[in-house]
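Notes follow the structure.
Removed: one protein chain of the complex. Kept in place: all other protein chains.
Order of writing sets the chain letters: A and B. Residues in each chain are counted from 1.
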Amino acid sequence: MVYNYIFIGLLLLVATAFAAGPLVLVALLAPKRKSKNKSEFYECGVITVGDSWVRFRIQYYLYAILFVLFDIETVFLYPWAVSYGGLGFFALIEMVIFIVMLLIGLAYAWARGALRWQ
Amino acid sequence: MIQALFIALSAFGLFMALGTVFARNLVHAALYLVAFFFVVACQFVLLEAEFMAAIQVLIYIGAVAVLLMFGIMLTRNITGDETTIVTGQWRLLGIGVAGAVMIVLFLGINGFKPWTDLGVRPEFPVTAESTTPRGQAILAMTPTVGREMMTRYVVPFELAGLLLTAALVGAVVLAQYDRTDETSAAAESPQP
Partner (left out) sequence: MAHFEMLTGTDLTPILAQRMYYEQVDLVLWFRWGLYLFAGFFGVFPLIVAYVVLAERKIAARFQDRIGPNRVGPFGLLQPFADFIKLIIKESIVPKGANSFVHILAPILTLISAFLVLAVIPFGIGLAPVDLPSGLLYMVSVSSIAALSIFLAGWSSRNKYSLLGAMRGVAQLVSYEIPQVMSVLPVILWSGSLSLVSIVQTQQYDQGWFLFSPPGILGFFLLLISSIAEVNRAPFDLPEAESEIIAGFHTEYSGMRFGLFFLGEYLNVFAICCLSTTLFLGGGSLPLQGYFAGESHHMLAAPFDASRQSTIKLNAHHEFPENPSTGFKIHITNSAGDKEAFQVSHRVGNELVLMANRPVEFKADTNSRVSAAARPSYAAPWHLSNLLMIPVFFAKVFFLIFVMFWIRATLPRVRVDRLMSFAWKTMVPLAIANIFVATIWFEIVIRPAGGFTSRVIAWIVTGILTAGVVAIVFRINRNSYKANDPERRPTLISRSGDSLLAATTQGL
């Protein structure tokens, strides 16, 4: 029922207030003494070399793509599972075909070694 | 009340969309986009389509935003001071594409006759009777989606599966994974 989302909206505000409240208190109570050394990056006392905003490997991106694809698959699976009781055998076959297709993709990625973290 | 909420949300969403386009920093632009996704989720809630709203958050904020962030981390200049500079002809092209999309959307929303005659947007058939299809589709949103997906829209559903598989294979191929550097693979590499 949609009016329940009024509560979710209120909760969103409350959660923001709950998170922001202590930060306001910190701004009021905590000391603010800036110093050059204090605002250095924390690398166990070693002085930072170069910028930290560097390029990352494509491996991370590959995992993200895998994640998006399987997430979309889940979105198909949830309504299927909800309505399966009223559908029967044909729905099962359809879902088996759908999942086997994705599993073939996963097996391909596995065989190519894309799932290996290196 | 709903109207006011809708207008306020839309105004906020528009502002976020503009922020996405004009932000110099790529991560900031992506953040504006996330805020815009959230506004879209809220609009779905206002339309009583809570299933769509949940999916909007799950797929777009939870997954696509992460994909975007990782994509940004792949680019050379992630602070994005030079990437957003657009030359004249590209700008012209952009305006053209945006205008074309706008015309298509305008026609679609206003029920362009040749398209509505195609019958690509059928009434939502829920059960044997369907006197108020909208009402009943909303009543049981998720089961309805599942049922329709499994009966009327089987072929698009399976095609979507095929598309996902193709995307997966494509991603693996693009990332150029072969097993030549087998020895170095075993070594733990904390380097990014």
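In this section, a residue touches a chain if its C-beta (ideal position, glycine included) is under 8 Å from a C-beta of that chain, and two chains touch if they have at least 3 such contacts.
If you're wondering where the values come from, they're calculated on a predicted model, not measured in any experiment.
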item	value
Absent-chain contact - pick from B:Met16, B:Ala29 or B:Ile55	B:Ile55
Absent-chain interface as seen on subunit A, which is shown	1-8, 10-12, 14-16, 18-20, 22-23, 25-26, 29-33, 38-44, 48, 51-54, 56, 60, 63-64, 66-67, 70-71, 74, 77-78, 81-87, 92, 96, 99, 103, 106, 110, 113, 115-118
Sites on subunit B contacted by the missing partner chain, in the whole complex	1-2, 25, 27-28, 31, 34, 48, 50-51, 54-55, 57-58, 61-63, 65-66, 69-70, 73, 126-132, 135-136, 138-143, 147, 182-183, 186, 188, 190, 192
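Following the convention adopted for this analysis, only the chains that are shown with their structure count from here on.
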item	value
Inter-centroid spacing, subunit B versus subunit A (mean Cα positions, whole Å)	16
Contacting residues of subunit A [partner subunit B, same complex]	2, 5, 53-69, 71-76, 78-84, 86-87, 90-91, 94-95, 97-99, 101-102, 104-106, 108-109, 112-114, 116, 118
In the complex, subunit B residues that touch subunit A	45-46, 48, 50-51, 55, 58-59, 62-64, 66-67, 70-71, 73-76, 78-79, 142-147, 149-151, 154, 157-158, 160-162, 164-165, 167-169, 171-172, 175-179, 181, 184-185, 189, 192
